[in-house]
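Pasting a structure here, questions to come.
Removed from the display is one protein chain of the complex; every other protein chain stays in position.
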Amino acid sequence: MDAWTFARPSSARRNGNDTLDLDALASCFTSSACLVTQTTSGLIIGMLLFLVAVGLTLIFGVLKVVNFSHGAFYMFGAYFAMTSYQLTGSFALAMLCGAAGTAILGLIFERVFMSRVYGADVLMQLLVCYAFVLIFDDVVRLIWGPEFRSMGMPTAFQVVPLFIAGGVVPPYYLLLIGVALAAAIVLGVGLARTRIGKVIRAAAYNPSMVSALGINTGLIYGGVFAIGGLLAGLAGALAAPVRSLTPGMGFSVLIESFIVTVIGGMGSILGALIGALLLGLIRSFGSLGFPLFTEGLMYLFMVIVLVSRPSGLFGKEVA
Amino acid sequence: MLDIRGLSKSFGGVKAIHDVTFDFPDGSLTAVIGPNGAGKSTFFNLITGALTPDAGEILLNGVDLAGRSPPEIVRQGIGRAFQVASIFRSLTVQETLLAAVGADQRRGGVLHRRFPLAETRDRAEYVMELLGLANKRHRTAAMLSHGDQKLLDIALALVLDPKVLLLDEPTAGMGPEERWRMIDKVRELWDRQKITVVFIEHDMDIVFKIAPLIVVLCYGRILATGTPDEIRNNGVVIDAYLGTEHGAAP
Partner (left out) sequence: MTELQAARAADSLSAPRLEAGSKRLRYLDLLVALAAFAVLALLPLVSDSKALLDFVIRCSAYGLFATSLNLLVGYTGMISFGHGMFFGLGAYGYGLIMQRIGVPIPLAFLATLAITAVVATIIGAICVRLKEIYFAFVTLAFQMLIHSTILSWSSFTGGDQGLRGGIPRPPFLGIDLSNHVHLYLASCVLLVLGLLAMRQIAASPFGYTLRMIRDNPMRASFIGIDVWRAKLTVFVLAALFASTGGMVMALFVSGAYPEFAYWTISGEGIFINMLGGVATFLGPMVGTVLLLILNDTVTRFTEYHGIVLGVVILFFAIGLRKGLMDFVVEWYTQRRDRASGQG
């Protein structure tokens, strides 16, 4: 059920029912090895979350729809990557399949189903997404089986881990962070500089104006879903070697991505990045100090942000 | 009496309302006019608590209402109707008014009795008669004509028994004939209720005909105040506002 178990090092569970282990947290802050390990682990959680959350926030920004089934894209990305890796043995191809497959899925999903409920009330949108959460999870169960699956670390990365300041850092982590960061930069620059990026931003600002300019909004909407799907699928593919795969793995990611967008501010990409990294670090360090309350910490953080800034850290003020 | 003193509000450097001071005497009927963007709606939003003033006082019979929440200000006796009829779409005319009276009597949270409460009936009935909605009492608000929706909006404000009634363009979106009917209604309810009525209106013919007192807003400031004759002959007003618009009208 909880696909993020990886984020809680097994050592943290050792103490059984201690809800509080501040000594472990304090001693970590005095050890550079522990700091490095926890920080990288926080960063990879954060970067993966960012890739999922940024699609969620982009779709919300442009379409004013919260894609409740966004976690399914992440799940499909992971499964696509696993299967294509098992078939071809090529890691690069696995990443490509994960990302491209879900991009197509996103496009179809938007054009065939979501486009029918724009303008309908939120309840209908939620229900359509809810239906697909159920359907997608069962489809995965049907194709890949209900049990936990794992892709395994690609051979290219089965090498001696790096030691940075005494901390163990698997090379794959660096690749993961690098790819996610590159995707973030491409997205940021693409939105800021390219024509299509400008149109998307204009559509987020004022959809009727864009259609008045003679630009096909349907194409834009489908494209935004495709980009969102691509990023979530990429996240899933990147996570596949280090996470166990299971139907329903998308849901907890969806909830956390949503928390990220709430913290960062709905529709803000920078907010998604900051929110995701904060959440990743909270998870990683929280698992040391509060082994049983790691998730609780995230919710607590969200509540604090919501109460003090209802529109999120980088959200537009709601009048 | 409603005294506005030094009321100011700016949005990111733009002074939407700047140092407005004016006394609306008890039982007066006042028109607020001014070109688009003059700050008329902002002025209403500030008085009713939809916006918080940056500075200034809103005194209703000596009590300062500036910075209070809309429900509090309504309870102090300032009712408001909106430019676009703001109603409860799924309730009937009668249900709307009965529920509004209930809310005003602080019985909106009653759980152990059934809606409608007997003690809410007379006020609702009276206002329905006054505004000519009685024969449409069982119509759902969403199904009413545009004009009737505006009347229901006014009824909603009036049924709370306000001391001051603010009407934001009661005739907006109406044809010429319907306009006059609506403004007659406004005049009639003012005559009968003896309350302070302030309304925003674009149509100068209407304003000069029915409003004994006129306030001209321009760029967030009061440009002039006075009777229709004074305003008509005020050089500043003619230059700044009427000069352009009135020239076009016969």
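A and B are the chain letters, set down in written order, and residue numbers restart from 1 in every chain.
Here is the rule we go by: a residue touches a chain if its C-beta (ideal position, glycine included) is under 8 Å from a C-beta of that chain, and two chains touch if they have at least 3 such contacts.
This one's a predicted model, so the numbers in the text were calculated from it and none came from an experiment.
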item	value
Option touching the unshown chain, where B:Thr21, B:Asn61 or B:Ser90 are the choices	B:Ser90
From B:Gly6, B:Pro25, B:Pro71 or B:Gly175, residue that would touch the chain that is not displayed	B:Pro71
Touching the absent chain when the full complex is considered, from B:Gln83, B:Gln193 or B:Thr225	B:Gln193
Residue of B:Arg80, B:Lys136, B:Lys150 or B:Lys185 in touch with the missing chain, whole complex considered	B:Arg80
Residue ranges of subunit B at the interface with the undisplayed chain	48, 50, 69-71, 74-75, 80, 82, 86-91, 95-96, 98-100, 102-104, 107-119, 121-123, 125-127, 156, 158, 160-161, 192-195
Those residues of subunit A which, in the complete complex, touch the missing chain	1-2, 17, 19, 66, 113, 116-117, 120, 122-124, 126-128, 130-135, 137-139, 141-142, 251-252, 255, 258-259, 262, 266, 292-293, 295-296, 299, 302-303, 306-307, 310, 318
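Just so it is clear, only the chains that are shown with their structure count from here on.
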item	value
Distance between the centres, which are taken as Cα means, of subunit B and subunit A, whole angstrom	50
